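Here the complex is missing one protein chain, while the rest keep their positions.
Our next item is chain A:
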Amino acid sequence: MANIPPSTNKIESKVNGQFKRMKMLIKEPYLLALIIIIFLSLFVFSVYPIYQVFKITVINDEGIIDFSLIVETFSSSFFLKTLWNSIQLGIMSAIFGTIIGFIFAYAVTRTEMKGKKFFNLVALLPIISPPFVIALSVILLFGRNGIISNGLFGFEDSNVYGLRSLVFIQTLGFFPIAYLNLKGVLEAIDSSVEDAALNLGASRWKVFSTITLPLAVPGILSSLLLVFIKAIEDFGNPMVIAGEYQTLAVQAYLQITGMYDLRAGSFYAVALLLPSLTAYFIQKYWISKKSYVTVTGKPTQTREKINEKHIVMPLFIFCGLITGAVMLIYGTVLWGAFVKVWGVDNTLTFDNFKYTFTLGFDSVKNSLLLSALSTPITALLGMIIAFLIIRKQFIGKKIMEASSMLAFAVPGTVIGIGYILAFNQKPLLLTGTAMILIIAFTFRNITVGIEAGTNSLRQVDPSIEEASTNLGASSFTTFRKISLPLMKSALFSGLVYSFVRSMTSISAVIFLISVNWNLLTVTILSQVEDASLGAAAAYCIILIVIILIVIGLLEFFVNYLASSKRRNFR
């Protein structure tokens, strides 16, 4: 055997290896069946709907390939203006959001600044609340009856709608994404590298500009892209506050619900998809490869924090201002929920809440029910896929990984349109049902569980699972008894994140709701459009309170589950 020339043996052994692996899989038929089911469902619920969106833009009503729509739309100045608006908005929000996020992250990870915990907590508020809360608040503050514009300065006709408000809102709403991302990056930079620079005589500024900043560049780029994606695919804020400033996500919606033009709407969605998908995959595959952060598993020594006043003070003031702005935004909504008629009759009352309870509590129940149903499915499926991707060998693993990311990477608008196109006839007649919403939640959020799961699995020595196999456990038993308990924290973040995203999502579900199954976010949006700002604020508060309670319960539940498992095992 040893004398066979390597070149011919190579392909043979590769094929042979794949074949052998398949043979091993057949020996675990449940595992094989599971892999096939996951493939099928990813295909049907992620790939196929997106394909439908593409298809409808090039195939006309008679079923013939027809590029006239594309040509027409591309030559229309309205479309080009909208496209440019979206990109402009994305770039501006990305730059401001990343700068703020970086300063926050630097202050929190590198200095002895006071109130870090508090800043950290406030920065998370925009993440766990529906995005357009900020837009609502900005109207309450600066709108026609705004307490600042009208109340403080007495402007009669303040125009809050347009690009400037939108950039402000999205910066504030999405900087936490950049902050969390960069915080992780800055924490992961080995502190001894910076210590080495100090030791060689560099000043604090030199350490920052020659070591910390260059090492954080991949993180900064990925933050820029992440905020860019979030900003261009955001639907709620532009819908509420963009005014004449048209964006792609809003136009796609208006074309479909206002003009009943599915093809044009789909085309706007595709136009939105291309930049965001490109940005996503650049972020995912190119930039993350450039990362200088190495996971060694060695315990790093605690970092010596910067304590000089002239560095800490400006950072403190900056973080304080941003935090203050966030608190003002949310405080305003809280206040707005208890005020009779905003800006006109400022007496405190429970009327808004009474109104939500008597008139529209169904949507609250629906949101809660559907999110609660999809959350455990999403988290568990995410953990399973993470386990398969990291630990198992099978043909098409890369495809599984990519297609599981697809529904997450693609703007919600595209998923929403894709679902109505794909599931409006038998055998998959799902439009108008609760099922389509649960499925949309699950497949849109599954990546979060997978990412958390893969990250935590990478930190588990594979020989721990091999030890279990070696002692006679099947893949399933090993997953249930060893891997899953070790992924406890990932499971928790998967549960929390998919619940929060389900509760607050709007861009996809706005296409999928029906009379029977309306959702809370959509209700809030329509209240804002009807100018019932008090009711909208009350709904927002209800939503945030529900989310906080559920996060608390989940934390309790996951801890309980883990500890009770240990007890039962004895």
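Going forward, a residue touches a chain if its C-beta (ideal position, glycine included) is under 8 Å from a C-beta of that chain, and two chains touch if they have at least 3 such contacts; residues count from 1.
Convention: contacts and distances are computed from a predicted model.
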Answer for the undisplayed chain, UniProt naming, from "ABC transporter ATP-binding protein", "NADH-quinone oxidoreductase subunit J", "mRNA 3-end processing factor" or "Sarcosine oxidase subunit delta", is "ABC transporter ATP-binding protein"
Just one of A:112, A:308, A:461 or A:529 touches the chain that is missing; which is it? A:461
Considering the whole complex, which of A:32, A:127, A:262 or A:482 touches the chain not shown? A:482
Contact footprint on chain A, counting only the chain that is left out: 1-2, 6, 9-11, 13-14, 16-17, 20-21, 23-24, 27-28, 461, 463-464, 466-474, 477, 481-482, 485-486, 562, 566, 569-570
